[in-house]
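Taking it in order: structure first as structure tokens, then the write-up.
Excerpt of the complex: some chains, original placement.
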Amino acid sequence: MSDLSPPPHAKPRLTRDHLLGLLRQMVRIRRFEERCGELYQQEKIRGFLHLYIGEEAVAAGVMGCLHPEDAVVATYREHGHAILRGVPMTAVMAEMYGKAEGCSHGRGGSMHLFDVGTRFFGGNAIVAGGLPLAVGMALADRMRGLPRVTACFFGDGAVAEGEFHESLNLAALWKLPVLFVCENNLYAMGTRLDRAQSQTDLHLKAAVYQVASEAVDGMDVVAVEAAARRMTDAIRDGAGPQFLECRTYRFRAHSMFDPQLYRDKAEVDDWKRHDPVARLSAWMREAGMLHDTDLPTIERETEAEIEAAVAFAEAGKWEPVEDLAKDVYTREVHP
Amino acid sequence: MIDADITVAAASRMITYRDAMREALRDALLRDERVFLMGEDVGCYGGCYAVSKGLYDEFGPDRIRDTPLSESTFVGAGIGAALNGMRPIVEIMTVNFSLLALDQIVNNAATLRHMSGGQVSVPVVFRIPTGAGRQLAAQHSHSLEGWYAHVPGLRVVAPATLEDARGMLWTALQDPDPVVMFEHVMLYNMEGTLDAAAGPVDIDRAAVRRAGRDVTLITYGGSLFKTLAAAEALAADNISAEVVDLRSLRPLDAETVLASVARTRRAVIVDEGWRTGSFAAEVSARIMEGAFWSLDAPVARVCTAEVPIPYPRHLEQAALPQPAAIVAAVKALMGA
């Protein structure tokens, strides 16, 4: 479980401790992802790898507002979400390697991180494919009388898919406890938002279903957290689904295969000036909340955590080939 | 249709396939509070084929849950609800519309257990009416059972008899994995006797519906009664046909099929899917692989003609497998 889980109905906090916590979470994602990129070059990690670098404020801002009994449904760009949700970094890294000790026992890889213990339900590689799942999980909570939230992360590209429309409608119609978090990073692979959608104010799209909807600066973790807290509080108060559009940007390529022909370096550099990690640290520094040893300490601890994760993954085992047919059915079935 | 002329015994009653299915639904809703039925017009309207008629009044809108026209999402929501402690029965109005939900079924229902390394199960049952015969033309007459049977992670069953209509649902709900249940639309009005105590049945094994010596006729779902009629006609010509009802398409009970073919040494498969790429091809290939040396003649298939189903009755009937074609296929095999 994320160590940022607040007590119910807490107000956004701007204490040094709290902000340091947010900073630490963003740094954990950033460094983990950077290391993954290197490991991909070393062919330790294979398949598709989608880095989240630049977007850390979104996961960090939202995840702390969730309770242990809440659920998370994410996309293929979900390492940060998994880690902040409390999936051990060791198990995440082992999964990226495809080792049996991975959080999905190696079967899923980077795009399919699962961890039932922290109620982290994937890791979905079909764009918008997680939205109906989240709606259904929330439906179950509602029918079972459990006061839980399901947080569902997805990109701007997913908003164009039919399932977005159907899921928003169903959640609104049945007033289900879903927090929809749209990570609007302006691109779906190489397609800029305005080349894909006639309405680029995505939160307006959500609002038309009568879903409470808001856009925030997704590079500002404090803003994201404040909005997410309001929204999770509202959901817990029975207000039904909420839609949070976080305007953000990915600093890296879409995946490891993307030559980035579709955007200028200048645009990327512009956005890097809003780097969420740099921004929070600068703000804290100005406010006298960041001591000189803080960041080095965080970096050092993060580094140690990552190296332990890499060592864990390296030491992990390959599942024996004889087990190939495992985990297709719960009980044994021979087709 | 079957048994209709048998006197109703004390412990049994006349019932239609539709009513047997409704009893199964009611039974499941009463037995387990985690069970609910969800789909287009299952509630207020009473079900497109009137299967759930009355249940909305009895169980209310929460447990008999009408959905918007959004196949992909209510199917996905069923999967999500199954992940999170419920036992949903999701009705897709017909197999034709299930194409809109196929991504959710193939990429989520069937794979979540595997992708998560065995951490989750998806105990959802999809009820899908299927098949042609009602002159509903090209977009409303598909038989895609074979497609579903191709997908690891799914179980696929096809109740053809009243016993199975009454009994398969509960067993399917007890299964921790997703079960797709195909109900042929021409069976709903079928009437016959059912034991008053009829209850859950297995969903693992094929059933020999008629014993015979000369040829094995293999089929499932809506084609069972056409096949039994063909067997009857063949009997008049002194050809003794065994009829195997597969009941489950995935897993396929090859053992029962092969045992029968080993005895009869001849087989004809009857399947309402279009011939090329039909599930019948799989059955034929299994016999090839498992009983080649016992065969006295090549295995034959009687399938639907390779044409989108036409509207007029005479063309629709000509496109579908019929008893006469089954009889002809058998006679061709017998060299008769």
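Each chain gets a letter, A and B, in the order it is written, and its residues are counted from 1.
One rule holds for everything that comes next: contacts are C-beta pairs under 8 Å (C-beta built on N, C-alpha and C of every residue); 3 or more make two chains touch, one makes a residue touch a chain.
Note that the structure is a prediction, hence the values are computed from the model and not measured.
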Exercise for the section: Taking the file as a whole, write the stoichiometry using the chain labels present. Expected result: A x2, B x2
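Here is the rule we use: only the chains that are shown with their structure count from here on.
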Handout entry: Computed distance of Cα centres, chain B from chain A, in Å
Key = 41
Handout entry: Sites on chain B touched by chain A in the complex
Key = 36, 62, 67-68, 70, 72-86, 88, 103-104, 107-108, 112-121, 152-153, 155, 175-177, 250-252
Practice task
Show which residues of chain A lie in contact with chain B when the two form their complex.
Solution key: 71, 73, 102-108, 112, 114-116, 121-124, 126, 129, 131-141, 143-144, 162-163, 166-167, 169-170, 173, 326-331, 333-335
